[in-house]
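Not every chain of the complex is shown here; the ones you see sit where they belong.
Letters are used for the chains, namely A and B, taken in the order the chains are written, and counting of residues starts over at 1 for each.
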Amino acid sequence: METINLHTNQRNEFVNITQQVQKIVHDSGTQNGIILLHIPHTTAAITINENADPDVVDDILLKINEVIDDDPRFQHREGNSDSHIKSSLFGPTLSLIISEGEILLGTWQGVYFCEFDGPRNRKVYLKILKT
Amino acid sequence: METINLHTNQRNEFVNITQQVQKIVHDSGTQNGIILLHIPHTTAAITINENADPDVVDDILLKINEVIDDDPRFQHREGNSDSHIKSSLFGPTLSLIISEGEILLGTWQGVYFCEFDGPRNRKVYLKILKT
């Protein structure tokens, strides 16, 4: 099992980790298989989205932060229930195909760590299954 | 393949199944690998979220039930289209890493069966891949 360590700088932020995931696959020498990514946090998530125009990520955060707002009726005293909800909607795990030594992604796809309660030190766990 | 059977008591309810998943991994004797959880229902889901303060789950349900409300314009006659939408947003499957005989979870992470149209008898299917 491998681990990516990262530091986030804002409360809500998407960090592109595609190169780090690709490097772990390269270093493992895996030609074919799958890789499972898991974040051990309940106020963050992992997703795939556009890797070209940074406006896309800004638009995603603009909208989701309004739909899942910080509601004064929330009872959880840490004041981050909105972060917990976004964690489950975007999802804490992601499985990708490894083909011919590379993680298989579409032209415009990047892998993003989704921070919803930063800034914090965060981790991504990665497990490769060779076939 | 293994099955967890459970009974839910409310229309919307999160049931913590972490211990049951952990026991299935222990009983299998698996040291390393992944476990895939799948719920065979279209008005329920499976997710990871905070295992400590029960207010978090209450806040999640408060907000999501407002964002995805029971809209009078829905055409599906069973009156549970909102449940179907929440099923897809939280997701019907979840993959977890098994490391040194345990499912790998962060300190605050628990695995939850998400009921969105209870009370009902429900199932979770679990499949282990050893590495």
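Here, a residue touches a chain if its C-beta (ideal position, glycine included) is under 8 Å from a C-beta of that chain, and two chains touch if they have at least 3 such contacts.
Small disclaimer: the values here were computed from a predicted structure and weren't measured.
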Whole complex: how many copies, 2 being shown?
3
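In the analysis below, only the chains that are shown with their structure count from here on.
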Whole-Å distance, C-alpha centre of chain A to that of chain B, is 20
Spell out the residues on chain A that touch chain B in their complex, using ranges where they run on.
1, 36, 38-42, 67-68, 71, 73-78, 81-82, 84-85, 87-89, 91-93, 95, 125, 127, 129
Residues on chain B engaged by chain A in the complex (per definition of touch)
32-34, 47-50, 53, 55-56, 58-60, 62-64, 67, 89-91, 94-97, 99, 104-109, 129, 131
